[in-house]
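Have a look at the structure below, then the notes.
A single protein chain has been removed from this complex, and every other one stays in its place.
Chains: A and B, in written order; residue numbering restarts at 1 for each.
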Amino acid sequence: MNAVPLWLIVVIKSAIVLFVVITTFAYSMLFERKVMAWMQLRPGPNRVGPWGLLQPAADAAKMLFKEDLTPKTADPVIYRLAPFIALFAAMGTFAIIPFSESPAGVWSVGDVNAGILFVFALTSIGVYGISLAGWASGSKFPLLGSVRATAQMISYELSMTMSVVGVLILAGTTSLVGIVHAQYRLWFFIPQLVGFGIYLITAVAETNRAPFDLVEAETELVGGFHTEYSGLRFGLFFIAEYMNMITVSCIATLLFLGGWNAPFGLTFIPGIVWFLIKGGLFLFFYIWLRATLPRFRYDRLMAFGWKVLLPVATLNLMATAAVIAAVR
Amino acid sequence: MTTQPSVKTVTVTVDGVSLSVPEGTLLVEAAKQIQEDIPVYCYHTKLGPAGLCRICLVEIEKMPKLQIACNTVVTDGMVVHTASDKTMEGRRAVLEFLLLNHPLDCPICDKGGECDLQDFSMAYGQGASRKVEAKVAKPKAVDLGPTIVLDEERCIVCQRCVRFDDIITQERSLVVKDRGHRDIIATSTEEPYVSDFSGNVTELCPVGALTSKTYRFKSRPWDLNRTKTTCTQCSVGCQLYVDERYGDVLRTMSVAEDETSDGWLCDRGRYNIGFYNDPQRIASPLLRRGDEWEQIGWDDAVALWARQIREARDTTGPESIGVIGGGRLLNEEAFLLQHLFRSLGVENLDWRAGRQTVATPVFSGTYEELEAAQTILVFGVPPSQTAPVMDLRIRKAVVQRGARLVTVGPHSSGSSVTETHVRRVADIPSDAFDAERIAVVFDGIDATPMRDLHERFAELKRAGKSLIGFIPGEQPNARGAEAMGMLPRDGGRGTREVFSAAKDGGIRVLSLFGVNPALRFADGALATAALERTPFIVLSELFLTDTARFASLVLPAHGPFERDGHVLDMTGRVQRLFAAHAAPGGALSDGEMLVALADALDIEIPSPSALTARARAPEKRAMPRGEIRAAAPGGEAALRVIIRSDIFAGGGTVYHDERLEELRPRPIATLHPRTAQALGVAAGDLVDVIAGDRALRGLIVRVADAASEGTIRVVDGLPGAPANVLFDGEEVQVTKLEPAAPLAAAGAVAG
Partner (left out) sequence: MLRAVIAGFVAILAGFRTTFGYLFVKKPTIAYPSIKKQHAPRFHGLHELRRYADGKERCIGCELCQIACPANAIVVVGAENTPADRRSPGERYAARYEIDELRCIFCGLCEEACPTDAIVLTPRFEMSDYRRGSFVYAKDRLLVPPQGGVGSAPDERPNGIPADLGAVAQQKSTVDIATGYDATWYGRALKTERRGLAG
């Protein structure tokens, strides 16, 4: 083991994780289109490859070959940089997410003891990608989109963090592996039902997905922050959005659904499978949500965030703290 | 005007509405006062009642049977029902008879959609026919003449066409032949129906029996885009509707309520519409390069024009620049034309490019006054060919109002009404001047009789008599051009002097607007020599005419229906033109050309609104000019040439209208039988008419009793045989061409 230098191990691990994550992104997109189609009585993509399985490849080819436009009024450097910021932040979180555990160690690129803080730090940077993209585009619809993004992120990030703090109090650690271990007997979504609910809602809002996709509300803002983007750069935003979806699914699995812990003692199935099933369910929920609920009105979005979610999250946190203090 | 005797009025009740109408009014006219349209076929306001079709049946109280409204004179206390059940039943029965043998042609009939038979069948007919026998079949598409096709099956024998030919034109060539269901419209002589007003019968025909050849199956009435404008084929100024479809002018229709035309159109105005999209029409400015024409852009053309004008002015002075045109331009354009060139100091401005020398009569009158005249004096070329619709007024005055028609000069009018023809002014019967209302119609060419009668006219005027003058000239807007100032002032030269100067090389730049002096100028030899010697000639035209042979630069202009503006008719009334057809992309209106030229020459021009105001308010001042011509020498026995006008003569719009091929006059020399015998020629021979070193070659001899003895009559304005090489009334010799001679000559050369 010592023959292999640490940096090489990290590189190999990163490569594997990136490959898996990108593949997951590609097929989660196809999965979304299929599920949405079925829910809307359509067959969905079915022309590229058997059952449309090669659709992601076709989409990628299309994105690559489309012309990359920069508007005359745009700030050229920031305009070109913004998608990379978004993508960097989305991908960075996978560096510390543990997928499973084996006797040899934890399945992750790097195990950080303040893992959950790292995740929040990175996802907060992600909003810069969107805000800068909208601002640098130099036209009004993207600017409106980016203003919305900023306001929405700040409003919902508070509630999200509060809902997670409940879990941290229960687990007594900020290490993701530690949190999973703490759920060996009881998954945290049971004691933290309210927190779980808040996390579900805020996670959707944080990833700008329907019904919280006001940032790119096409009926109002054409394309929102990415109106001016095309080709590969638009594709990067696309990837970032789905990466974020996967990230929050993984985090939800780790924090509330017991990570790779098997339910009902079904330990003969490997932990990674459980992890994937739980994450997949969460992804499906995302899509289901999108197919079911209409988009929020902006003022209601803000009112809901500040007047409902934040008080409830605060109460939940105080109650959890009180109970823990009483028990110990 | 004499005071009208006070008219007695009678009161009549029509459909419950009490009406007061003058005594003697026909019921059908009285009903129009309350918009109660009684259906009519044979009745026409201008043709009067005939009582043939019976469709206008109405119920009159105290009369046992239905009466025809068109021939019933209203009486005091009459009570009429135009829509009672009995009336409707009567009309239904009449329609059933009319439709017995009428074919179900409506889908292909040119009248379909504007047909009275269709309309009244819908309104009063019974829907289905009860007849089970086969309909009587008659010939369809019978060629009635060069302009008209007759469908004998469709005819309902209302005889409107026959009565038009009888009452209005007085030509009486159409008759009803046979009786019963076999009756058809035909000419009495079995000859083709030829008339200068033939197109009117297609409009009068209430069904689709008489249709125009030019419009046959071209369109349906509902497809047409209609524009009301003024006809500028001659100086009468008739209003007409122009019907256009997909960029093609398909037909023109008269305006029934128009006071100028009285609701009639001549065939020139009606049918000469096929030249707009002729492939030979010029579509871009043409510059002469040797014997070839080169297409150039407008910018280059105007720049070249402006440069030539500037150079000529700067080197040889403004008197070396000449401008001829205006008779075919709008008032706006004529004003702009003289304004532009006067700004350059050019005074050689004239509209006179043909035989006509004066356009504005000293005493103007209206057409209504002409109709009311008691004596009509016609000097020179009779108006039947130069202003045909005006001639209808004269015929009406003579036949319906009992006026006396006196024609003075070598031309007899050839009109279908009674006339007194005298050769000289001195021969005018003296009682002709005794009338209270006298109208003078003067061709505007030779002013000699006007000068001779000057004192006489002044005397009549002093005596308080009504004396009005008309000059039916050859150019449509000649009067407008005069009113806008297109005449030489302050020592400027007129057309004849310009040509004389040009012949000696005194003119460097000559701008011609819509004129064809090579074919039309009275002294053709002078015009040709002048045009040959002028180094730079700019010509604004639609086609490459005879004059274009001499031009250096030809500019494509807009045609009559492509213009928007104002003209003056011969009575001095301002008439409005509305564009009914889009000009080809490469053409500019004369006004636009002048604006471009003014721009290139840095000349300030009036604003469009000022220009329009100027065009609408012409100076009504007469210019008492006119050429005085010395009597042509020669004895009584000499053969003299008479140059006749023809409504279908011309080198431009008629010559390039393929629909009119049959109507264009042939180069014919008309002789009296005794004259022909004396000369030893027979009908059909080819002859040359020679005067000194000038000759008019290759004319076909026609012998007619109507021709005057000792004269040879030729047609003016034919591109193949330009009669302007001769002078009107000149003594000529005639040589007969042997048919084999050209061949023999060719053989001799070859040998």
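The working rule: a contact is a pair of C-beta atoms (placed from the backbone, for glycine too) under 8 Å apart; a residue touches a chain by one contact, two chains touch by 3 or more.
Nothing here was measured: the structure is a model prediction, and the numbers come from that model.
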Touch with the omitted chain, as defined above, among B:Lys32, B:Arg216 or B:Arg289: B:Arg216
Of A:Val165, A:Val194, A:Ala262 or A:Ala291, the one touching the omitted chain in the full complex: A:Ala291
Residue of B:Val17, B:Ala141 or B:Ala704 in touch with the missing chain, whole complex considered: B:Ala141
Option from A:Pro43, A:Pro76 or A:Gly105 whose C-beta touches the chain left out: A:Pro43
Chain B residues that touch the omitted chain in the full complex: 107-108, 112, 140-141, 216-220, 222-223, 246
Hidden partner chain, residues of chain A it touches: 35, 38-43, 46, 288, 291-293
